[in-house]
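What follows is one structure encoded as structure tokens, with my remarks underneath.
A single protein chain has been omitted; all remaining protein chains appear in their positions.
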Amino acid sequence: MTDVICPLCGKPNPPDLDECMYCQAPLKTGGFIAPPESESELSSSPSTSNKPGEAEQKAPEPSASSDLEQSIPDWLKQTEADFLDLSEVKPEEPSPAELSGQFDSLLSPPSTPPSSKENAIDDDWLASLLDEAGVGKPEPPSLQEQAPEEALKEPEPEPGSEMYEEGANLAVEGSTEEEQLSPTQPAEKPDWLKNLEASSTIKLEGDLFSGEPEPIEPAVNEIPEEKAQDQTPLPDWIAKTGSIEPPPSPQEPAESPIAPAELPNWLEALRPTETVSPSAPVEDLSGADIVTAGPLVGLRGVISAHPSAIRPQKPPTYSIKLRVTDEQQARVEMMKELLANEEKPTPLASRPIITSRNIFRLIVAVVLLLPMVWMIISGSQQASTPQPGNIPGVVDFTQQIQKLPSGAPVLMAFDYEAGFSGELNIAVTNVLIQLMNKSAYLTLVATTPTGPALAESLIKNASSSLVGTSGAYSNYADLGYVPGGTMGLLGLAKSPRSILPYSLESDNVWEGAPLNAIASIKDFSAVIVLTNDPDTARIWIEQAGPLLQEAGTPLLMVTSSQAEPLIRPYFEAKPAQVQGLIAGLAGGLAYGRTVGNLQQNGIWDAFSVGVTVSFLIILIGSIAGVVSKMLAASKKEN
Amino acid sequence: MLEQINQLADPIGAIIGFLLTIMVLSYIIGDNALFRLAIHIFIGVASGYAAALILYNVVLFQVLVPVIQMFSTGKTDGLVTYAFRVLPAVILGIWMLTKASPRLARWGTPVLAFLTGVGAATVVAGAVRGTLFPQVGASMNLLNIHTAPAELNNLVGWFINGLVILVGTITTLIYFQFGIKSQEEGAPVQRSVFMEYISTVGQGFIVITLGVLFTGVYIAALTALIDRIRFLWDTLHIF
Amino acid sequence: MDQVLSSITNYLGVLFILLCLGLILFYLLSDRGRAKLNLRSIQAFIHFRREVDLAVEAGKRLHISLGRGSINDLQGGSAFIGLTILDRCARAASNSDKPPVTTSGEGVITVLSQDTLRSTYRSLAAEERYDPTNARMTGLTPLAYAAGTMPAIHDEQISTNIFVGHFGTEIALLTEAGERNQSLTVAGSDSIPAQAVIYATSDEPLLGEELYAAGAYLGAGGAHSASLRMQDILRWVLVVAIMVGSILKLLGILS
Partner (left out) sequence: MKKILPITNAIIAVISGIFVLLGYFFPGVFGGIQSTLIGWAIILAAFALLLGIFNLAMVHWKKIASSKSGNINSMVLLISLVVTILIVSINGPAGSWSLWVFNSFQVPVEVSLLAVLAVILVYAGARLLAHRPKWNTILFLVTVLVVLLGSAPLFFIGEITPLSIVRGWLTQVPAIAGARGLLIGVALGTVATGLRILIGADRPYGG
């Protein structure tokens, strides 16, 4: 990837910089259509690929622009851009006269304010200009075509010649008006200066879109034509502009007095060039070299560029030609599309509540819901509940719990969201009941904020449904939430007491038995993770797993069916990284059987009918969709 | 009085749950005001609970309580550890709160830089130690002759499955290859035929995986739907 | 024995990371004069670039959702990618009159997205366009985040939704909202179940590693393409390692 040439100071910059490292000018234009580095990288994008000719069109651009940009003082760039801005935003306004007037106005002192502004604003408009990809970029090459045309040979002769023709078209009005209008410029200045400051907020697209489409028409028509064949007839609005006579302003004397005072000497030196014939840029160049000393250091070559700027008949011509680059063509095509879409009534504008989609969605919902509702209401028990033996992991889980000595400390991580309680609560409640029957000391932690509440309510439920015990189960400590995700978990694995020093009841549980014997997570008799998120499960396996394997502490998991396929590999792995696994509703019910809890009151039947119905919906829906598409296609053919 | 409220609380909670469930399920028909209301209540409650919980677990238990205990019990031996492990974090935390004001925001950036650096390191280490090595190791172990079953018919199945997983893993990995040998200017960018075949196989495996996972997700959601129906019916039963 | 094994793993890990680092730096520094990197075309990115520009032309909003992955987790990676994309989008839409709106479900990511927006605008010298409420936190729990993002999709005249970051399966709610709003949804997540959902529900899914290539595809700078080259090389290193390892184990040379 080649360096990015700063459009402002022309120095090369590494491609990944946003700002020029020398002058802090933004290097990247808005829009994806032509960010320099992305172009070189993304060979497949529609904006950059295709056209093989593009290569030689693009190649000379950056370097050429850089030389020139170097040689153009800011204020001049600014005014030209501003002129372009004007003529783009509202095509009716700028007459060639007005323009050339503007350039003249640059020669009169009051045009210094732009350059004398403090940097912040300066950056601001430059940036905004560069942002408006259509405006900022394209000029330099044109200037190049302009000034030392004979000196550096441009690869595109057509634009050049064409430009001269167009130049001819406007030359007459341009020159004549220029003479009479040049004095009135001061009056115009505030107007274009305002616009200049505003240029960062004026948005071409915005205007086009919010406003009526008329002004766009020319732009839209103009460019594609040029794309098609280079010979372009002038857009009518420009022809119009030629004839517009801007009214001479009344305040002219008010501002003119200051004019003669601060004329820089180099400008004096330039006066003659107005009379000099256009075909003598060489002399100007030589002149430029001398002028470099003085207030305008670093503006060497100003003069060489200058004649092109002040030559009255030129600006209108290149201003027309210039605004056609690939970017703009792409943008204009887009605009065309948008306009085309505008003409059609867009569905987005008037979104009806009842669309075929909504109806289809509604039918799907009803078809899915009704049978399940019926199963729940009837509390049907027809479908055979899953057997522990058929579901790998369940039996291992039970055995691991059975192995636990009575009163052993068990770490339970409630890492599932409340949304999955419908799926997981059956399994979790059964696990809790089994642990309570072994009067295990439950240490509850959570890496999700909803965990602690889930844990508390589930323990209350489980202990209430516990057979043969009265009152709530108190043999547990709820340590609450571990903030910090992976890092929190790592800290927890290494030293739980420093991460979670107190229980949610704010007592220091680590002082008393059995937790006082626990230094690290591996000292627990078992670690049970309840989660719906495979990533959380993986973090547990990765961060805590190694520690647990060292001590041979079993890591058991209760997961949602959505995480099962990703956790099962760890269970199947040799050596197993997860020693027991209960997954989803089926796992929960199967586990229920192992602890003698058989009640399922219609859930399993609803589940099985739900699965059957959704199978049919997907199958029929897909077939119907394909068929309807085929029919539509055949209709089109006919 | 409080007992009465407590007794009332459960049925009231059930009714609230009932109404909220209906309001949310109404999104199936279309986006509507009831749904909006329900989710805004929900966002407030969920975020509020999380915020309070974190205040409890971090600000209270890790920052305040230790200090209070130290000075109440007079045991200041933990002071040094506290000064190293907690105090700087608290200072940084307060410093980071400057992010709340647009004017001061820039000054809080160093703290975020610190967080980002630590996070990036954790991410890298976790990915290498936690995912890359275990997964690659597991893939290698698929065809470990020492773990092969003894019986011949099982052996065949074991070998074929192992081979399939191996091929699947490798082709999936290769499918993601991004770079392509640079061709002459203007030529359409495409992979070599060999690569095309391999990545098509890989794509097949990816799609099957996604299909399996999609079903898992769907089943989880379906279970939730059943749970809601169950809940609505039970709540109706209460009254 | 275990300790020896773990120390070996540690050294291997360091070696691996150094290899990655070396490759990235090599490509980053040697990238200047090299021929451009040809990338296989990924439909999602092609459409994405186009849609972003269309949105700018149409004066509509881009909505970038960065997920809820904490940067302290493995999920941080995808969140960082999300921030890179946010930067690209903010630049692309810098001359649109509707600045992009960002939603996220985690504190650090929210603050980082604000910083990214601010620094992007600053680099474009348009800092006055920065509005902190355009980078929002919409909820703290995953579903609260999704629920909070749905109204934004429905109400903010969104033309394109970009969901890049760590999402769970709740992303289906977001893609559905986008679909009902008839706006384009480009989605990618590091969570594989989420990818399954994305594959079925989003217009332009980004699968697996493709998400992490976003930077290089959207021209976020040399480092991104350098790291992409690194990924491509290490991919083959791992493939070879797996093959050789399994052959050795099949032959019983390695136990």
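Quick notes
Think of it as A, B and C in the order they're written, each chain with its own count starting at 1.
Everything below uses one rule, namely that a contact is a pair of C-beta atoms (placed from the backbone, for glycine too) under 8 Å apart; a residue touches a chain by one contact, two chains touch by 3 or more.
What you are looking at is a predicted structure, and each value in this text was computed from that prediction instead of being measured.
From the set C:57, C:97 or C:209, the residue in touch with the chain omitted from the display is C:209, counting the whole complex. The hidden chain makes contact, of the residues B:63, B:79, B:148 or B:195, with B:63. Residue positions on subunit A in contact with the hidden chain: 16, 360-361, 364-365, 368, 371, 382-384, 417-422, 450, 452-453, 456-457, 460, 478, 480-485, 487-488, 490-491, 494-495, 498-499, 504-505, 561, 564-566, 568-569, 572, 586, 605, 607-609, 611-612, 614-615, 617-622, 625-626, 628-629, in rising order.
On the side of subunit B, touch with the chain left out of the figure occurs at residues 6, 9, 12-14, 16-18, 20-21, 24-25, 27-28, 36-59, 62-63, 84-86, 88-90, 92-94, 96-97, 99-100, 106, 109-129, 131-132, 135-136, 138-139, 161, 164-173, 175-176, 202-215, 217-222, 224-225, 227-228, 231. On the side of subunit C, the interface with the absent chain consists of residues 10-11, 13-14, 17, 20-21, 24-25, 28, 70, 72, 74, 76-78, 80-81, 83-84, 106-108, 110-112, 114-116, 118-119, 132-133, 135-141, 143, 146-148, 151, 155, 169-170, 172-173, 176, 190, 192, 195, 197, 199-201, 207-209, 211-213, 215, 221, 223-224, 227-228, 230-231, 234-235, 238, using the contact rule stated above.
As a working rule, only the chains that are shown with their structure count from here on.
If touching chains are joined by edges, the resulting network of the protein chains shown connects every chain directly with every other.
Subunit A and subunit C, compared by their mean Cα positions, are separated by 10 Å. Annotation for subunit C: residues touching 2 or more other chains are 36-41, 70, 72-74, 140-141, 143, 169, 192-193, 216.
For subunit A, the set of residues that touch two or more other chains comprises 43-44, 419, 449-450, 486-487, 532, 538-539, 562-563, 566.
Residues 2, 6, 31-34, 36-42, 45-46, 49-50, 52-54, 56-59, 70, 72-75, 88, 91-97, 123-126, 140-143, 166, 168-169, 182, 190-193, 216-223, 225 of subunit C are the ones that touch subunit A when the two sit in their complex.
Across the interface of their complex, subunit B is touched by residues 43-44, 49, 52, 55, 353, 358, 361-362, 365, 368-369, 372-373, 376-377, 419-423, 449-450, 452-453, 480-483, 486-487, 490, 498, 500-502, 504, 506, 532, 538-539, 541-543, 560-566, 569, 573-574, 577, 584-585, 601-603, 606-607, 610-611, 614 of subunit A.
Of all residues in subunit A, only 1-3, 14-16, 18-19, 26, 28, 30-33, 35, 37-47, 120, 123-124, 126-128, 131-133, 200, 203-206, 208-210, 330-331, 334-335, 337-338, 347-348, 351, 417-419, 448-450, 484-488, 532-535, 538-539, 546, 550, 562-563, 566 touch subunit C in the complex they form.
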